[in-house]
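Let's turn to subunit A:
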Amino acid sequence: MKKLINRREFLRLSALTAVGTAAAACGAQPTPTKAPEPTAVPAAKVEPTKAPEPTKAPAAPAATKAPEPTKAPAAPVSQYKEAPMLAELVKAGKLPPVDARLPKKPCVFPVQESVGKYGGTLRRAFSGVSDRWGPTKFVDRFWVWYDKSLNLQPRIIESWQVTPDAKTWTLKLREGMKWSDGKEYTSDDTMWWYQYELQNKKLNPAIPSQWRSAKTKKIVKLEVPDKYTLKFTYDDPKPLFLYGIARSVAGPNTPSHYMKELHEDTTSDKAKLAEDVKKRGFDSWDRYYLDFAQYWYANPERPFLGGWLAKGALSKELFIMERNPYFWAVDKEGNQLPYIDKITHRLFENAEVLNLWVTNGEIDFQNRHMSVANYTLYKQAEQKGDYKVLLGISAGHVAIQLNLTTKNKLLREFFNERKVRIAISHAINRNQINELVFNGLLKPRQYSPLPMSPNYYEKLSNAYLEYNPDLANKLLDEAGYSKKGSDGIRLHKDGTTPISFVIEGTDQTGTPTEDAALLVSKDLAKIGIKATYKYVERALYTQHYESNEIEAAWWGGDRTVVPLASEAPIFRATMIDRPWAPAWGLYYMDPNNPNAEEPPQGHWIRTIWKIWDEEVAVEPDPQKQNEAFKKILDIWAEELPYIGILGEQPALVIVKNGFKNYLPGMPIDDTTADEHLLHTETYFWDDPAKHTT
Partner candidate 1 sequence: MTDARPIPDQTPTPDQVESQALDDEILSGGENVYVAPPWKLMWWRFRKHKMAMVSAVILILFYFTAIFCEFVAPYDPDASFIQYKYAPPTKIHIRDAEGNFRAPFIYQTQRGIDPQTLQIGYVEDTTTRYTIRFFVPGFEYKLLGLIPTNIHLFGVPEAGEKQGVFLFGADRLGRDMFSRIAYGARLSLSLGLVGVFISLVLGVILGGISGYFGGWVDTLVQRTIEFIRTIPTIPLWMTLSAALPVDWPITRVYFGITVILSLVGWTFMARVVRGRFLAMREEDFVLAARLNGATEMRIILRHMVPSFLSYIIAALTLAIPGMILAETGLSFLGLGLRPPAISWGVLLQEAMNLRSLVLSPWVLTPGFAVVISVLAFNFVGDGLRDAADPYAR
Partner candidate 2 sequence: MKQDQLLIAIKNLKTYFFLDEGTVRALDGVDFDIWRGQTIGVVGESGCGKSVTARSILRIVPRPGRIVDGTITFYRRLHDNGAGQIEEIDLTKLDPTGPEMRNIRGAEIALVPQEPMASLSPVHTIGNQICEAIMLHQKVGKEEARVKAIEMLDRAGFPQPKQRIDSYPHQLSGGLRQRAVIAMGLSCHPSLLIADEPTTALDVTTEAQILRLMRSLQHDLGMAIMFITHNLGVVAQMCEDVVVMYMGRIVEEAPVDDIFHNPKHPYTQALLRSIPRLGQKTKERRQLESIRGTVPDPYTRPRGCAFHPRCTQRIRGVCDQTEPPWLEVEPGHKVRCVLYG
């Protein structure tokens, strides 16, 4: 009975995946001739395919109707429409008219359900400055961004061009685009950033790899032929350039007219700046600049390009963001976005308080901190809290990392035996863990790209998943570990040492992931391997993997939606907090690192690196690039460096009833801004008057 339901859940989720791929090429193409004209791809098309618990209101507002037509400014016939609260300011002469605020060719954001209504407040929660990602991922907008089918599209920029050798990238900015203080955004801003930030030794002691050539390590050359053109030239091909600029928070989009006054090299009043540095409690200017001045959420005065602007500092109990009157995007009917007036993030110290808020309907839209373990809790309170639990697909995996480079010689020999890794994979009863711990909501799979990813590779996803302890025992015997001690634990090849290792993890007691770890350790005991799960404080964990003192780790795996966007660090062993081969990974990044170790000649990890360096990282053609990457996945499928257990975890998204234009079923991953993948500015309230605080 239970099984059936789970399968259904999975079918539902898989259906969503299919939608994602089918809808490729949807989304706003930014280059069409005329600005506000609705693009050829009506968003409505998506709707029928939308899967679980449709958030759709009984009747979507007629597409023709402009939001709040009565309050539209009567003044000269405007090309665009705006929010009532802005219209009033315009009327009062405090704000220029909407047409003047928008660029000549505003970006047109597609809507998932319908054109929206203006107004209302969205309530969310966060757990402190270190958890700023809720606000930032909601608001941060970049030069380019993903569409529904995970292809990159121009956003702040109007278009891009790349030379066939992928060495020169030319970006075209939108003419007349304004910062939130009304000043125009031009190529000068980026040039200023290039000169005074990127090349400032204090601010950037080392140039980030995004802005360096891969082989020569030289800094990129930036030219600005005119006010609206940026030309980046590298020494080597830079095919992943676009992925890099899709996630640059405080980088090239710098309001130079404001920032230059806060920069010690360009300020007109050094004394005043020094005083401000001191007043804000910083002991050096560079910390002042980097930790405070350049971030919109820390420094609300800093002009910004996002849809909402910070009101007050993020360190307060309630972080409020209000609409940016100069936001540069519109919907297909020419309504300036965003629709929603205000976003609030409320601080919580304890996840249970957040859960109480959720079940009491005090949270409007939230995915962060919504644990899958609480599925039933949230579902039961749906009616009372007047919300729905929608599902996205998390990129995360439940997985175990055996340290192939562990300092323990016997263990290293053991882990490096391919049959051992495969035996361990077969020894894990994935279905039982899924049922017991996750209500059967997950899917047994190896760590691999998600089905909706352009890099999905079924062979890896389904490798060695079958629960087969007999096979596992057989493999271990074959590998030369047939001898057992009196306690039933197998012995290493030295014939005396029992096979025993510690799996370190940082999950809190009672969390599903910890439960899963304990079950895995029981499964391994059944095939004669003693694997002890041990909680370690996370700083200690960091220290252990950095110094390669870890035997095995219990840390999930994500970045499986667009693995190339983050340069596939797990697949190359360079993300050493997933320490399946930290010493080798360190060697690959920097052979001089004291903890680095050269892998043996002819080892398959060298092949992975070779494919990446010589085929993937320099291939301008995305098709070929993906083909090359598949070779790496193929090695993974053979060698299984990483024991994946479960994946495709449903990510719970709490969505208040009446909240529109959110498309569920999308992948939820860091690289794609979690649940904020698609146009948060088009979200709206069906009944905005009911949602004002």
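Candidate entries met the following condition: all candidates are chains of the complex that A comes from, given by their letters.
The criterion applied here is as follows: contacts are C-beta pairs under 8 Å (C-beta built on N, C-alpha and C of every residue); 3 or more make two chains touch, one makes a residue touch a chain; residues count from 1.
As the structure is a prediction and not an experimental result, all values here were calculated from the model.
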Selected partner (touches subunit A in the complex), from 1 or 2: 1
Contacting residues of subunit A [partner candidate 1, same complex]: 1-2, 5, 8, 351-352, 355-356, 359, 373-377, 379-380, 432, 435-437, 439, 441, 502, 504, 508-510, 514-515, 518-519, 521-522, 533-537, 539-540
